[in-house]
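I have a structure here, written as structure tokens, and I will follow up with some questions on it.
The complex appears here without one of its protein chains, the remainder shown in place.
Letters are used for the chains, namely A and B, taken in the order the chains are written, and counting of residues starts over at 1 for each.
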Amino acid sequence: MHFSEDDLREALKRKDPGEGFTQRLMARVNQSKAEALAQPVTKKVNGKFLSWWMHRPAWAVAVVAMLLLAVGIGGYQYSEYRHAEENRIARMKQQQLQREAERARDQAIMALEIARAKMNHVLQHAQLQAEPNDKIRRERL
Amino acid sequence: MEQTAAFEDDRLKLALTRALTGDAQAFADLVREHQGMVFSIAYHFLQDRSLAEDLAQEVFLELFQSIDRIQSPAHLTYWLRKVTSNRCIDQGRKKYRRREMALEEAPEPVTASGHADPMLLDRLQQSLATLPEKQRMVVIMRFQEGLGPAEIAEVLEMPVNTVKSTLHRSLADLRKGLTRKIREVRYAFF
Partner (left out) sequence: MNLATSKLTRILIAAVLCFSFARSFGQDAKLQLANLDKLSEKAARVTDVTLDGSLLQFAVNLIEKVDAEDKDVEQLQSIIKNLKGIYIKSFEFDEASQYSKGDVDAIRAQLTSPRWSKIVQSMAKRHNEYDEIYILKNGDRVGGVVILVAEARELTVVNLVGDVPMDKVASLERHLAPSEKHADKPKQKKESGHDQE
């Protein structure tokens, strides 16, 4: 079935809300004014911002919950990160100390080996010198 | 004509200025000036008188609290259309499913004027109710408020081309819906 745009305009002509609409509205306006006076003033500076949220309590609750969750998660993740980082640094330091200790141990063993070798070298030479027979000494060397 | 329009504009400017100072009477004047527009948008969208009145009251209450943001009578009209359409769309998404309305659920018949067929107008409104929310509001802004695509785009925060294609599609959908309805009625009776 065909219809014209005029038909549509006719169908969507403005309607009046009926008697008492304005009175009922002003009654609510006056009530809200009285309530506002009775309560502590919502800061006018942020009034527009706050009133938007006050009319959408579900949104406000959701946003606050999300913010708290974000802060909580963020804080937890940060503390986990810090903890992990501290552990990592401690492990690195521990590993470094361990490496240094092992190096020192190896150095000590090598040093004592050198000391042993040189001591025995000197003792051996001294002993050989004490030998009365040069020939025997030469053979031994 | 021009003088009348200018006079009206001055009157509204004065009412707005006084309303900004907290003059309740001036605010009530503004309400009376725009209540038809706000109510009609809500009514044609929600197809429910009491819901539409509640929504319209909410819009004006919000206006009362945000009156200091209004810069001019034109801005006031724009603001009312924008807030009303947003609230309607939100309400529609919460409560409405796209559905075929039964004949008995149809809203009260439009007062016919001129040569318009009342039943046609009735069917048109029923078909309108089956459109998706944004599409429905585009049609209302176009054919109730007489806004052009650019103005509709600004109020509904849509691209202009989207408004145009939506209008085109909406009219096609309305025709389709109307044809189906007529057939159903015929089958019911015959």
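Here is the rule we use: a residue touches a chain if its C-beta (ideal position, glycine included) is under 8 Å from a C-beta of that chain, and two chains touch if they have at least 3 such contacts.
Being a predicted model, the structure only gives us computed values, none of them experimental.
The undisplayed chain touches these shown chains across the complete complex, A. Only one residue from A:Lys33, A:Arg91 or A:Arg105 touches the chain missing from this view: A:Arg105. Against the chain not shown here, chain A presents residues 97, 100-116, 118-123, 125-126, 128-129.
The definition used in the following text is that only the chains that are shown with their structure count from here on.
One simple way to say how far apart two chains are is to compare their mean CA positions; for chain A and chain B this gives 50 Å. Of all residues in chain A, only 1-3, 5-18, 21-22, 24-26, 28-30, 32, 47-48, 51, 55 touch chain B in the complex they form.
Residues 24, 27-28, 31-32, 35-37, 39-40, 43-44, 52-53, 56-57, 60-62, 64-66, 68-69, 110-114, 116-117, 120-125, 128, 139-140, 143-144, 146, 174-175, 178-179, 182 of chain B are the ones that touch chain A when the two sit in their complex.
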